[in-house]
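To start, the structure under review is shown below, and the notes come after it.
The complex appears here without one of its protein chains, the remainder shown in place.
By written order: A, B and C. Residues from 1 in each chain.
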Amino acid sequence: MIQIALFIWLLPLAAFVINIFIGKRLPRKGDWVSIAAIGASLVLSSILLFRVITGYNPDFSLHASLHWINLGGFKLDMGFYIDNLAVIMVTMVSLVSFLIHVYSIGYMDGDPLYNRFYAYLSLFSFSMLGLVLWDNLFGIYMMWELVGICSYLLIGFYFTKDSAANAGKKAFIVNRIGDFGFLIGLLVVFNFLGTFNLIDIQQDIGRGLLSGGWLTAAGILLFAGAVGKSAQFPLHVWLPDAMEGPTPVSALIHAATMVAAGVYLMARLSFMLSFDAMMVVAFIGGFTALFAATIAITQNDIKRVLAYSTISQLGYMIMAMGVGAYTAGFFHLITHAMFKAGLFLGSGSVIHAVSHSMKKIGMEGDPNDIRNMGGFKNKMPITHWTFVIYALAISGIPFFSGFLSKDAILGGTLAFAMSQSNPVYYLLPIFGFVAAIITAFYMFRLIIKTFYGKPQLKKLYEHVHESPLTMTVPMMTLAFLCLYFIYTLPSLGPVGAENGWLMHLIQKPFSAVAVQLGRPVYGITPQAEHFAHVNGLIISIVFALTGIVLAFAFYFWKTINVEKFTEKIKPLYTLSLNKYYFDEIYGATFVKGLLVWNQILAWFDQNVIDGLVNLAGRVMRVFSVFDGLFDQYVVDGLVNAVADITLGFGRGIRKIQTGQIQNYILGALLGMVLIIILTMI
Amino acid sequence: MIQLPSFLIISAIVFTLGIFTILYKKNAVGILMGVELILNSVNLNFIAFAKYVDVGINGQLVAIFIIILAASEAAIALAIILSLYRERATIDVTLVDEMKD
Amino acid sequence: MGLISLTTFFPVLGIVIILFISKKNLLAIKMVSIVFSFVPLVIASYMWLHYKYPMTGIDLESQFQFVEHFAWIPAFHIDYFVGLDGLSFPMFWLTTLLSFISLVASWNISKAQKGYFALFLLLETSMLGVFVSLDFFLFYVFWELMLLPMYFLIGIWGGPRREYAAIKFFLYTLAGSVLMLLVMLALYFNVKDPVTGSHTFNMLHMMHKSNQSAWLTTFDVRLWLYIALFIGFAIKVPIFPFHTWLPDAHVEAPTAVSVILAGILLKMGTYGLLRISYPIFPDIAKYTSYALAIFGVINILYGAFVAMAQKDLKKMVAYSSVSHMGFVLLGMAVFTTAGINGAVFQMFSHGLITAMLFLLVGVIYDRAHHREIAGFGGLGVRMPVYMGIASLAFFAAMGLPGMTGFIAEVMVFIGAFSVYRVLTIIAAFGIVITAAYMLWTMQRVFLGKLNPKYEHITDINGRELFTLIPLGALTIFFGIYPLPVLNMIKVPLNYLITLIH
Partner (left out) sequence: MSNLNSLQYFIPELFLIVAILVIIVVDLFLKKNKKIVSAYLAALTLVVTIFLAYQQYGYSPALLFKGMIVLDSFAIFFKIITALSTLIVIFISLPSFRTKAEYYVLLLIVTLGMFLMVEVNNLLMIIISMEMVGLISYVLVGFNKHDLKSSEASLKFMLYGATSTAVMAFGFSYIYGISGHLNLDVIQQSLIINQPQALPLFVAFMMVLAGLGYKIAMVPFHFWVPDVYEGAPTPITAFLSVGPKAAGLALLIRFLITLVAHPSAGNAANFIQNVSIHAPLLLAALAVATMTLGNLSALMQKNIKRMLGYSAIAHVGYMLMALVVFNNQGIIAVMFYIVVYLFMNFGAFCVVESLTDKLGSEKISAYTGLGYRAPFTAIAMAIFMFSLTGLPPFAGFIGKLYLFAAVINQSWYILALIGLLNSVISLYYYATVVKVMFLNRQENAPPLRVALYNKLLIGALLIPTLVLGLYWSPVINFTSRSIGFLFGK
């Protein structure tokens, strides 16, 4: 299996190398190379998945590694750690990636940098797969950075657009801030345990080699990486901007896979989160879920709505990891990957159609703006129906995947809150449930505005048409994967996936922290769990439906006048529309501050450091007897500090060479007398 | 009875006079005379020391040699001064300051 | 004649030949110099194949390889003593590589080519000499010899303010090296050759406490000597606040000279510390390590911040060197396996990466005739290949995984964190700043709308690619498979750490 995993991992790399160097000269600009590579990876990972499912062993794991760096006192091993989590994740990644590769044939058709696009996609697949497969934090960190670079390259793919270039840069730098925490976390771990290997770390923590405050710190620091990559508050600002990238990229990287890497990392590291760390994770996740959802309501850019939705959903997952609902969080990761990728592909299809139409009618404008759309359902039936399925899934409507996973999360948070004495923990389920209403609301707002109602721009509408098969087939595939039974097999009960293969295979790993403390970190009683599940189920269905109904009330039936309503809550509306001004605040503080600080330092460098002794020279000048001479002093090509003084002295000393022979003799005699006097004293 | 210090004082006075002559005469020949004064003070010293310290003729011999040296020096110096006079029509040393920093 | 001497002095042979070529025969001059710099690369590579990894080097002659040792000036106990160990070999090899590449990159030098190529070869010899010398006197001679060609190369073939930059470089480095001379002589008179009992310039003898005089073992004396030596090396590195010569020198120097300056010369400072200061004064090295770590952190952050404020592309790269050398200092200051190995690996890695960066700046300067970052824009449209390679280099400089810089930096962090936690955290913030200025620069140069001025700019040509691709390939190769270098450096460095502890 390790060999298979190796192939899964390396095939996209090979495709990348081929495409980046000779892709341009290959037939079809080499897209088939990348597609074939990721297709092969998909097939191979399906084999793995098949084996895992047939094995049906929750504790299955494989580990193989070799020395990468061995310096005696410092070793780094690199290897694969393959367990159910990794296999399912790998399958998901290669599947989504494959679908998006296929989709891009249609979407990116005719782009001048077509081959480069595929090369980047391959590189991304490679890095993402590596991130999933590596057995150690260091390797994960490496791949983490690599996916970041791919993300940078792909966001800035249309690099002639300033906004795209800015977005790419912003994404990378904001991620780097998170990675900074990640790196420090790595250092803490290595400092205490001397290893990066996940298995060793788990054992060592179990033995208590890293505990207390440092353990919490390590957990939070590593989580910082996840905050950056999964766009959690307060580092969420990059993801909406990242929508400047081509839509398939948004679907692959900024919805399904890379942004989920943070969640995956938390899943991988769940064993080392202390209670405090978990609470940080949970509250940041929960807050983000709600916070991002409130922004999504007011956005008019179709992709931005989805971007905030992604942030919100990732918040859910993170929150799940924080409260220990590990399985639920991961489950949501998988289902979310499907429907969110689908949503993006759907939006891509719409944007594709709109922009083509715009081109045809010679209209300038933003193809992403939903205010220009409306009534597309007749023109784009496949897009419309798949989109509705995804929306139902994300809103948490029964019979769709999202319902199962979201419900599991909400149930988990509720159970957690119930099992804690402090009522403040009830905030978490409240975040979740409120976000659920809003989610349903904004999703259907989006659908209604795009596909229903009257076309806003008649002429534009005329030229909209359904996307080609290469695009619709992946969309349909993903829509299919949003159906509930995929995840509940072998059972077919629509209300819960507890008996499904996925939740069976992914069970909470043994928490090293719990072992170390000798007791469970938090005790969720079975009663609480059952109660929470049942109640959570009901509440979430009701809330989801409420959200949908509200959306219809606002935008379809227009029973509530949107304008009037927004007038009423104007301040809130403006806040949400402007994303709570985070970009502006960051821009005014950190970015501006940094630039000003740099200017100060550069000035300092030029004027102070270089001029320090220079300055000393000037001071000397003031005290110098030969003041008059210095006045004409021009730094003759040599601003060099020491020289300033020495040259100054040079000028001064020359004054005694008057040309008068008697002065010379006098000088010599005085010198002699001076020496005699000085030495005799 | 004239003792050694008397000679030394005289010679020191002559030496000082020589130095001041050198420093204050504008005329090159005058400066040369200052040099001669110093050399004479040297001679005085040598002779005095030869009489009072080193009983022999060493000091006297030195004095004779210095007289000869002074003469040859004067000859060369006057030649140089003459040459300068031909070029510049002056032997005022304060005017000879073309070269300086 | 041993392999080391052959490699080191082979370029001198080239100089002799060039002197006999007519100055009109440009092609011959260029070809001769390229060939005579290529042969050392071949020999050095051959030596790498025959390198015996487990030998420790540092302070025992028997542990050095390719040693040549015979008396030069017996009256002053000066030996011609050269040899290589794991510390010097990577730099030795890198020097041959970068010299060759720089000479290829010098193809378009437009005036006084004969002098240029001759001086460049002289520079190569002197640099190689520095890295192979095990006799302090010899080391010093090569160290100083390096200044002369450098002075002329910057001063004659440099940019508009070349005279200023050249003399500044010259004075700065000379001021540093006279201190080294002082220390060298002080050591000479206080170290005895264990065999003959006479004074000696042999570095290895200086490293053994048993050979040192009683005076030399007093703490104050050692401290002062160490500081004097340190300043000499610090100017070369350059360590803040001795760095102000660097931006000027870089901005004015021709491309190939910048490559050498950043790729090799800067490393000599840290190499000197490791080769000479550390083994001779291990106790002081340890005593002052905290200060060195602070210098390292200042270099990292200060260099990065100032780099971000630069408007001149080359100056930006120059300050990035200051920043990157900070990692070397930080890694050296902690005396942990990971730290010191990371530091030396960073020296090697930065040599490759910064060489690429300067070559890239040169490529664009040849076309646009300016380096104002704001004056470019959207070049990626017209120069896709160039942009690709530039991205690679910039990413490498940012410490992207899969390239050498990443391994080096992370090793430094890992090594440093166990000793100075807070400092390391502060230093690690440098990676954010580095990413910021690198990406910002890239954006301003390549991304966005094409500046209409450069509608007809041509993409990188074959010769330029020839200089860049090997470096890029090596950056990636050693980034993925660093063992050839790490295995080489680890033995001596680990031994050095045990000496210090």
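Keep in mind that, in the parts below, contacts are C-beta pairs under 8 Å (C-beta built on N, C-alpha and C of every residue); 3 or more make two chains touch, one makes a residue touch a chain.
Worth saying up front: this structure is predicted, and the values here are computed from it rather than measured.
Novice: Of the chains that are displayed, which are in contact with the missing one across the whole complex?
Specialist: Looking at the complete complex, the unshown chain comes into contact with A, B, C.
Novice: Sort through C:Leu13, C:Leu26 or C:Ala112 and give me the one touching the missing partner chain.
Specialist: Per the contact definition at the top, the residue touching the missing chain is C:Ala112.
Novice: Extract the touching residues of chain B with respect to the undisplayed chain.
Specialist: With respect to the unshown chain, the touching residues of chain B are 8, 11, 15, 18, 22, 28, 31-32, 34-35, 38-39, 41-42, 45-46, 48-49, 53-54, 58-59, 61-62, 65-66, 69, 72-73, 76-77, 79-81, 83-84, 87-88, 93, 96, 98-101.
Novice: Touching residues of chain C against the unshown chain: what are they?
Specialist: Residue positions of chain C that touch the missing chain: 72-76, 112, 140-141, 144-145, 147-148, 151-152, 155-156, 162-163, 166-167, 170-171, 174-175, 178-179, 181-182, 185-186, 188-189.
Novice: Since one chain isn't shown, list which residues of chain A touch it in the complete complex.
Specialist: Interface residues of chain A facing the absent chain: 638, 643, 646-647, 649-651, 653-654, 656-657, 659, 661, 663-665, 667-672, 674-676, 679-680.
Rule of thumb we're sticking to: only the chains that are shown with their structure count from here on.
Novice: How is the touch graph of the chains shaped: line, ring, star, complete or other?
Specialist: line
Novice: As a quick test, compute the distance in whole Å between the mean CA positions of chain B and chain C.
Specialist: Going by mean C-alpha positions, chain B sits 66 Å from chain C.
Novice: Cα centroid separation between chain A and chain C, in whole Å?
Specialist: Here chain A and chain C have centroids separated by 37 Å.
Novice: So what's the Cα centroid distance for chain A and chain B, whole Å?
Specialist: Distance between chain centres: 96 Å.
Novice: Which residues belonging to chain C are in contact with no fewer than two other chains?
Specialist: none
Novice: Under the stated contact criterion, what part of chain A meets chain C in this complex?
Specialist: So the residues of chain A in touch with chain C come to 20, 68-69, 71-74, 113, 138, 141-143, 145-146, 149, 152-153, 156, 159-162, 164-166, 168-169, 172-173, 176-177, 179-180, 183-184, 186-188, 190-191, 594-595, 597-599, 601-602, 605, 609-610, 612, 637-640, 642-643.
Novice: Write out the stretch or stretches of chain A touching chain B in their complex.
Specialist: 654-655, 657-662, 665-666, 669
Novice: Across the complex, what residues on chain C touch chain A?
Specialist: It is residues 163-164, 167-168, 171-172, 175, 240-241, 243-244, 302, 305-306, 308-310, 336-338, 341, 378, 380-381, 384, 388, 391, 395, 400-402, 406-407, 410-411, 413-415, 417-418, 421, 424-425, 428-429, 431-433, 435-436, 439-440, 443, 446-450, 482-483, 486, 490, 494, 497 of chain C that touch chain A.
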